[in-house]
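What follows is a single structure, written as structure tokens, with notes after it.
A single protein chain has been omitted from the complex, and every remaining protein chain is retained in its original position.
What follows is chain A.
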């Protein structure tokens, strides 16, 4: 490992030493500077717009849009300087029709007056509703959103919790995880990619799963997108395996990375840094538990999470929990998929997008709060079960029905219920501390191990 690190430094020095040459590794399709183009934003936008359609909740959309309009014009509002807008006609645009100027609604944040906005949205079709329109998210708007996030982080989180809008979601998610900082802290993406490519064994292992990751989605399907989608996913996973050799590659990460790739509009580099940020420990807000522990050898975090969840399960849903105990349902059997793929294995994208809104604004704790909410929703069914097979059947039925969009699953009320559990349940952080203390008292000699665990949990 030591040798590998040296070579990274070595290579990066070379790269940094020749700034003018701007060499791009041949396996990267696009130059990083060009990557976050309007086009990729649109792909990400359309991905979400399609996936979220079935939720079709128009209520309060206008109000939500107003809040977001305020945020992306934040600096403008504050300093009364209007952001310069590029001409939308010049960009990729069969779909782009006449730009329509709209007036902004009332200010969402008290005390700060809003002037008329020059924010431009473009109607996709003549009768499109406001939230169906495409946004021209200029650099200035992005900067504004950034500043807004800095100044009003809790309002920002609330806006995402209340349902982010597809136009702003990717940028917002990046802000929540402070992804930009990761870009600066670490070696450039190309370096990791290049290093990853040297690991032939890893390459084979990852290749096995690429064609089995969301293979029917047009972005990953070879029929509709050639090798573009699969190559991008392959690259991101290879780069990450080199970036964190303790994690390498673990099944489950393919779904997580694939989903991020879709959200980003197919931007490899941004996906990579987002993945890095997502799997890191973050003291918050939002508090992120260092999800890479779900993928390391022996799955340290998965085991801790399972014990933790069992405790919460028996506290908050004692009837179901004792039923599961009686029927000897192994928690790992059904919990592993949900946790290790952050719901992506079991639920359709539209559901996952909303769950990730919550995960990224509330922190990893939300995962467990939502699972409690889900189990509570199904509890009557579970209580009638007579054996392991029936219980497993209910889990499968839930997943299948959700995929067929026969949603008996009313997502937003379940999320709200999850937020209730968030408030009432013991947090994982507290649980972890208590357990470490408990063991210290029991076996004082092991305190060294506790320290090691804490350290391991936090490193990288």
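Basically, contacts are C-beta pairs under 8 Å (C-beta built on N, C-alpha and C of every residue); 3 or more make two chains touch, one makes a residue touch a chain; residues count from 1.
By our rule, contacts and distances are computed from a predicted model.
The listed choices are "Ras-related protein Rab-7b", "RAB22A, member RAS oncogene family", "DNA repair protein RAD51 homolog 3" or "Proteasome subunit beta"; the UniProt protein name belonging to the chain that is not shown reads "Ras-related protein Rab-7b".
Shown as candidates are A:154, A:185, A:223 or A:328; the residue that touches the absent chain is A:328.
Taking the complete complex into account, A:299 is the one of A:189, A:299 or A:347 that touches the chain left out. Among A:48, A:138, A:340 or A:402, only A:340 touches the chain that is left out of the view. Interface residues of chain A with the unshown chain, by the touch rule above, are 205, 208-209, 211-213, 215-216, 250-252, 254-255, 293, 296-304, 306-307, 310, 313-314, 321-322, 324-325, 327-333, 335-337, 340-341, 345, 387-389, 392, 435-436, 438-439, 442-443, 446, 449-450, 452-453, 455-457.
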